[in-house]
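Beneath this line is the structure, given in structure tokens, with notes to follow.
Shown here: the complex without one of its protein chains, the others still in place.
== chain A ==
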Amino acid sequence: MIGKVPADVSSQIPDPLPFTTPKSLQVIRRCTLHLSDPSQNHQLRTLASVYDVLAIRPDNERSLQQACEALECDLISLDLSSRFPFYFKYTSLANALQRGVSFEICYGPGILNSDGGASRRNLISNATQLIRATKGRGIVLSSGAKRALACRGPADVVNLAVLWGLGQERGMEAVGKEARSVVVQAEMKRRSFRGVIDVIYGGEKPKRDPGKSAKGKPEKTKRKTDVLGDDIREDDATPNSISKREQRRQAKKARLDTGEILEDKPKEASRGSIILPDNVPAEDLPDGKND
């Protein structure tokens, strides 16, 4: 969306999509707002209420800073295929991360590379800068594709992210966990009470067959745990679990212990070490005592 936001905003994406989708697929509607003039009033709240995810695409440093610090959005999606005449500052980006706003890396323009390498170079440069500045946190990897050709598999994208300085783990998170958290947080912001408390439908209480629950199930489980416990105890007690070396060691210890009782000597004496009486200082000891 370019230009001024109209007074009454309505979702441009048709609600029942014109083609069939699998039942397990949840379609999330997203709006990306290009932001160049930070002083202008963009009705972000009305936009946010219409779309599921609201992303902001700042064009210059000031609008980026504003987006990081103040604007109510879910995602900051910089156009990484163009060159930015400034560095990303950790302080302002950390501000956004603290507010729970993530950053998006769109790899699509770099893959298609329609303008002879410039977009790819810019993408790699900006992505490494962004990863450096955010220390790899709060990064979402997405295609930003206008054609299906620019999409890549998740593992391929993670590999690219690894080459750009994001770790393997962080890369996996950027594809999976972070993207999920953006969606969930956006949903929380819209639906819940002050973005903190939400009432969810926890499902019906499963109906129980009274006969089963009274007799069959609990007894069964109990017996199972009992059996399990016995197994563990048996394992501890079996002689097989003790190695020969351990057996020998134990035998020796037993011998020493019995010797100690019979001879009424302290345990250490049998090992031939020096026993110091408490009241005798060490330096007063005669040399030949340990013979």
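Keep in mind that, in the parts below, a contact is a pair of C-beta atoms (placed from the backbone, for glycine too) under 8 Å apart; a residue touches a chain by one contact, two chains touch by 3 or more; residues count from 1.
Here, contacts and distances are computed from a predicted model.
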Hidden chain of the complex, named as in its UniProt record, picked from "MIP18 family-like domain-containing protein", "Cytosolic Fe-S cluster assembly factor NUBP1 homolog", "Ubiquitin-conjugating enzyme E2 G2" or "Ribonuclease P/MRP protein subunit POP5": "Ribonuclease P/MRP protein subunit POP5"
Option from A:Q43, A:N113, A:T128 or A:Q185 whose C-beta touches the chain left out: A:N113
Hidden-chain contact residue, picked from the options A:V50, A:A118, A:V162 or A:M188: A:V162
Residue touching the undisplayed chain, where the options are A:T21, A:S49 or A:S82: A:T21
Residue numbers in chain A that touch the chain omitted from display: 19-22, 24-25, 110-113, 120, 147-149, 151-153, 155-157, 159-160, 162-163
